[in-house]
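Got a structure for you, questions after.
With one protein chain held back, the other chains of the complex are shown just where they sit.
And now, chain A:
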Amino acid sequence: MMQRYRTALIVLPVLVILALLPLGVGGYILGLLTLGYYYAVFSMSWDLLFGFAGEVNFGPSFLIGVGAYAAALLNHYWEWPIPLCLAVGAVAAVLAGVALAVPALRLTGPYFGLVTLVAVLLLQNVLVLFAGVTGGEIGLDLPDVLSIDANTNYYYALVFMVISGGILFGLSRSPVGLILQASGQDAIEASALGFNVAKHKLTAFCISAFFSGLSGAMLVFYLGTASVGTVVDIAVGVNVIIAAVLGGRRTIIGAAVGAVFLIGAGEILRPLGQLSTFVVAAVALVVILFFPGGFMGRLLHAEGRE
């Protein structure tokens, strides 16, 4: 209970400040944060699966990409309205996720992770192979965008992140989250307590897929274009993972902080050119090696340290 109050004490003031930001800062920073918020949802979804269900999904961009491209294709070719595209994108990600997870969750150890990794490569190849339809490497431009106003886009992203984060965080702290965590840590013991581990893990995967896909779809409507480089590439997935670990495994909120930090750092260091990626990776390495709890690990779980 104490922990819950403390989390609220940290999170609420930050949210108020974020909500007031458009009054004080320019479009450039808002644009950056908007991107960061969508990444935040990617990372939080990933953390639910890794931090709680204990499954390492090396291919978060598979789920993101399926959601993004499903929405983009519908809008590009049939000009479906945005809300409908978003809904279909999210559902498509869940369906693709289930198709992947049902066979993959039978595997143990590193094999689940490898399957998810291969899935990304497959998706990427399919998109490039059918370049005539998907736009291939160049991407697919969309007739509709969420908004052309930076402030409006910022609020769309912020509200979306807060709602998704709230749901994921609440879920992680609920009894279901507890069962999920037990399943992730010791599947035999969890099932000896009467829990259907496969069912809980599959559900976690679906929830993770839903928010990843939805966020991917939102992102392409913000950018006005869907391309392999922004929503499917392995590098996208790696960034999502680094953000979640950087922010703090098993915290959900930490994943969001990590994602915004990563996007921000990448931009601030842009003058360094290629070196910027190196610096960000080095920082991530240091945090992972020396502070495995991440940014928020210590803050949210101070009494959890042994």
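Criterion: contacts are C-beta pairs under 8 Å (C-beta built on N, C-alpha and C of every residue); 3 or more make two chains touch, one makes a residue touch a chain; residues count from 1.
Here is the rule we go by: contacts and distances are computed from a predicted model.
Colleague: One chain of this complex is not shown here; going by its UniProt record, which of these names is it: "Heme exporter protein A", "histidine kinase", "ABC transporter ATP-binding protein" or "Cysteine sulfinate desulfinase cysteine desulfurase"?
Modeller: Not shown, but named in UniProt as "ABC transporter ATP-binding protein".
Colleague: Can you work out which residue in A:49, A:197 or A:223 touches the chain that's missing from view?
Modeller: The missing chain is touched by A:197.
Colleague: Please pick, from A:49, A:74 or A:179, the residue that touches the omitted chain in the full complex.
Modeller: The single option touching the absent chain is A:179.
Colleague: In the full complex, which residues of chain A touch the absent chain?
Modeller: Touching the chain left out of view, chain A contributes residues 170-171, 174-176, 178-179, 181-182, 185-186, 188-189, 191-197, 199-200, 203, 250, 301, 303-304, 306.
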